[in-house]
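Every protein chain but one is kept in place in this view of the complex.
Now for chain A:
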Amino acid sequence: MSLLVDIRHRLGALDLEISFRAPGGVTALFGRSGTGKTTVINAVAGLLTPESGRIELDGEPVFDTRSDLSVPTHKRRVGYVFQDGRLFPHLSVRQNLTYGERFARAKPRASLAEVSELLGISDLLERRPGGLSGGEKQRVAIGRALLSRPRILLMDEPLAALDSARKAEILPFLERLRDHTDIPILYVSHSVAEIARLATTVVVLEGGSVARSGPAEHVLSDPGMVRQIGVRDAGAVLPATITRHHNDGLTELSVSGGRLFLPEMDTAPGTATRVRILAHDVILSRALPQGLSALNILSATILALRDGDGPGVIVQMQCGEDRLLARITRRSADVMALQPGDHIHAVIKSVSIARTDVGAG
């Protein structure tokens, strides 16, 4: 299961030249608005015809200007979840869900009942979309796309129109989708928090081309990407396993570089998860700190230091097998005389890791 995109297209004043390969899992297309994210996803769906290039699904070309090929949308077998849901208002939820069934070449991998169960919409089947909440509509839209038995799921900012409570309601479903189905997902978003939780691969778009692409942990912890991601959102994503729940309201997790204590989570011990640690939540110390309120101290080795636009410096560290980012001031970096290769202690406050930054891995 893979997607290959290599297209050129003129979009207003912007010349797009975008080329990347998405393996299985969730591939996030990240970038500010106007960087061509939606153009790419529409080109994959066949809703937009790029000026030139090639698009392959599972090694089968669906668009190729050299051989004058452009498979029409309805034959591409892509499941598209739009930002605005786009449910058919005159059909019931059940009819919406089964709309694509008659065109699916084989029986859906999951039945209507299973998908409704997975998305928590079993009780809505006989209702009309008009009476559903935004979050419910979006879950139905995801189910509808899934049941058309697509080769790939395309999601264009599926959570952008929802408030944060609704987002929190849908994110776990998307994680389940990623972990329990083998359908690759191309996920367009400008929210780093969403991407940190969902993405296995990240493609960063900037100025009409791909600035960086690779595994999510690498791209998100790349100090060179801090400008594109935004200083406030910069941070590393670490795979973690839940070890145990303590009775003082903390959950212990193990990461490759040590252990972390986080506010209590309702996931069972042994569960694989991922933790996002924002660069501005990390304090660095030369010596092992004593008498400090922070519980999480990981030892790490400095890989690189990178100056920001302001007074800040981004420090990239190797911590076990993972990478960690810290944002400190230039002054501190100078006083501490930080150099690549130095051994350092990274201090993280437990409560600074919000619950939304912890997701199923």
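The definition used in the following text is that a residue touches a chain if its C-beta (ideal position, glycine included) is under 8 Å from a C-beta of that chain, and two chains touch if they have at least 3 such contacts; residues count from 1.
Here, contacts and distances are computed from a predicted model.
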item	value
"Integral membrane protein", "Molybdenum transport system permease", "Acyl-CoA dehydrogenase family protein" or "Rod shape-determining protein MreD" - which is the UniProt name of the missing chain	"Molybdenum transport system permease"
Selected residue (touches chain absent from view) among A:148, A:273, A:296 or A:316	A:148
Sole residue of A:12, A:59 or A:130 that reaches the chain not shown, by the stated touch rule	A:130
Of A:30, A:63, A:82 or A:173, the residue in touch with the unshown chain	A:82
Where the unshown chain meets chain A, residue by residue	45-47, 72-80, 82, 84, 86, 88-90, 99-100, 103-104, 127-128, 130-132, 144-145, 148, 154
